[in-house]
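A protein chain is absent from this complex, but the other protein chains hold their places.
Our next item is chain A:
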Amino acid sequence: MTRFLPWAVALGLGAFHGLNPAMGWLFAVALGYQEGRKRAIVQAVGALVVGHCLAVGAAVMLFWVAGIWLPWHGIAVGAAVLLAGFGFYWLLRARHPRWVGMRVGFRDLVFWAFLMATAHGAGLMLLPVLGTAGLCGQGAGWLPLGEALGVAVVHSVGYWAVALGISLFVFEKIGLSFLRKAWWNLDLLWGTALLLAAGTLLLFPQQAGH
């Protein structure tokens, strides 16, 4: 059972990211309304998942490369510091940057999703998962690259399914008034999740040790 746990967590975190309107589904809904067709949503989510996957994949690759030279403990502390930094930033953030506008093509959406995911520390959130995947996977030795990238892909599948599901549901079934009522402050939840991930790394670094 524990063998599948990291994959389940990666998928779950993907779903959590997909749930966050700031990660893309809201954008897809707006584009759907602007063009007046469902196809625009499917296309937009397709582009967004590519950007998201690239951002998460990049974080995973950095982590994996660092693991070749650095002991796991060092990476865990470094990642925890980064995660806490992002977490506090999103809890106490001071700026509202603007990256794109509303007339966006495939490349813009990939770029936007990449930046949003990176700025929100989406990839970093996966690091504790990678730690445990390393433990549960091969036992001794550093986590295989294929498995690390697999986590990013599984994560992105979760993201895609939820983002597409919500945007189509809002567009076709419940309509825009949904946005007025059920819009949790995911920035708070997000910041908290980042801090939790940091805490996990600091408290249980030995779990992933060799």
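General remarks:
Quick note on the criterion: a contact is a pair of C-beta atoms (placed from the backbone, for glycine too) under 8 Å apart; a residue touches a chain by one contact, two chains touch by 3 or more; residues count from 1.
To be clear about the criterion, contacts and distances are computed from a predicted model.
For the chain that is left out, the UniProt protein name among "4-hydroxybenzoyl-CoA reductase subunit gamma", "Response regulator", "MaoC family dehydratase" or "Methanethiol oxidase" is "Methanethiol oxidase".
Within the whole complex, the absent chain has one touching residue among A:3, A:39 or A:96, and that is A:96. Across A:42, A:77, A:179 or A:196, the single residue that touches the chain missing here is A:179. On the side of chain A, the interface with the absent chain consists of residues 21-22, 26-31, 33-34, 36, 94-104, 112, 176-177, 179-185, 187-188, using the contact rule stated above.
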